[in-house]
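The complex appears here without one of its protein chains, the remainder shown in place.
Coming up: chain A.
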Amino acid sequence: MTLELRQIEKTLGTDVHIHPTDLVLEAGGFNILLGTTLSGKTTLMQLMAGLDRPTGGTLHFNGKDVTGMRVQNRNVSMVYQQFINYPNFTVYENIASPLRVARMPDAEIKKRVGAMADLMRLSPMLDRKPAELSGGQQQRTALARALVKDSELVLLDEPLANLDFKLREELREELPKLFADRNCIVVYATTEPIEALLLGGSTATLHEGRVTQFGPTGDVYRNPKDVISAQVFSEPPMNTATVRKVGDRVDLGGIAYWPCPAVLSDKPDGDYQIGLRPHHVTPAANTPDGAQDGCVKISGEVLVTELSGSESTVHFKVGPEVWVSLAHGIHSFGVGEVADLQADLSRAFYFGADGALISS
């Protein structure tokens, strides 16, 4: 089962919401759309569902062109960030709604809704109205309605974003199990890189209406194609700065120098971008040069320190950029203090002037 987007694009007046996009989504595993708010995740999903017409390109389901087919005639389900249920229907009727529209016999509806309610742990609430449920139960109802009809395409638009922390973790664990033995294409939009990593599958990184990279989630995380994909798939965002290669040395704006890495060795001298994930920038080690092997010491003025239990997040200035360090343990720096940190160069990404990753 495949859903194929061929040069799908959406413009509204002069605003480009989705740049021409090619994407092939497969059944089995989550297809994750990862991007910040307004990056086009929801628009892309609406185009996939058929709720919105693309201004260009075609949409193919199992090879068949379904562009412009009414959403009612497609076999699609959707769950939103807000808990969307029919307020005047009971939970039972909410879940049964797609089956009733399909004119399924009552006995069959009863069986299916019962089974789905058991799975979603909603059985005691079937006679209640959605407004009388907790947020988690409301979202479970919405999920139940999306899953009860065996649709071929299930679109989940940030389904966990409005839930409390605990409920979110609970439901996030359940989700992959719910879809494990279903033959359908699951598309899951999220703003959180961690959620993408936990759910696995494939990930498409979105930025300003463009899919910047698509592939197995782990690959996209480990081998970002360009600086934007890397920034989208990092929380806190990846630290970047301009470095200059001069001969066999690399210079970070006069703040630090290190020997030229292998990937840059056969590249011409000039400006490149370095990318370092926050957890690869840590407080300086207690060695004579202030850095462990393979690391370089970087000092900068501290802007903010956030302590969250066992982790410290330090925002500090590196030339014109603000970098973030994420380290285990409590490392308290005063605001305005010059902190000594070390960057793990073995984990550094180098990007060319065009933003593309330079790999060996």
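Keep this in mind: a contact is a pair of C-beta atoms (placed from the backbone, for glycine too) under 8 Å apart; a residue touches a chain by one contact, two chains touch by 3 or more; residues count from 1.
Operating definition for what follows: contacts and distances are computed from a predicted model.
Undergrad: As a check of understanding, state which of "ATP synthase subunit b", "Calcineurin-like phosphoesterase domain-containing protein", "Citrate lyase subunit beta" or "Carbohydrate ABC transporter permease" is the UniProt name of the chain not shown.
TA: "Carbohydrate ABC transporter permease"
Undergrad: Touching the hidden chain in the complete assembly: which of A:L34, A:A49, A:L199 or A:L357 does that?
TA: The single option touching the absent chain is A:A49.
Undergrad: Can you say which of A:T21, A:S77 or A:T90 touches the chain missing from this structure?
TA: A:S77
Undergrad: Given that one chain is not shown, which residue among A:P20, A:P98, A:G136 or A:P224 touches it?
TA: Final answer for the missing-chain contact: A:P98.
Undergrad: Spell out the interface residues on chain A facing the chain that's missing from view.
TA: 46, 49, 51, 71-72, 76-78, 80, 82, 84, 86-89, 97-98, 101-102, 142, 145, 149
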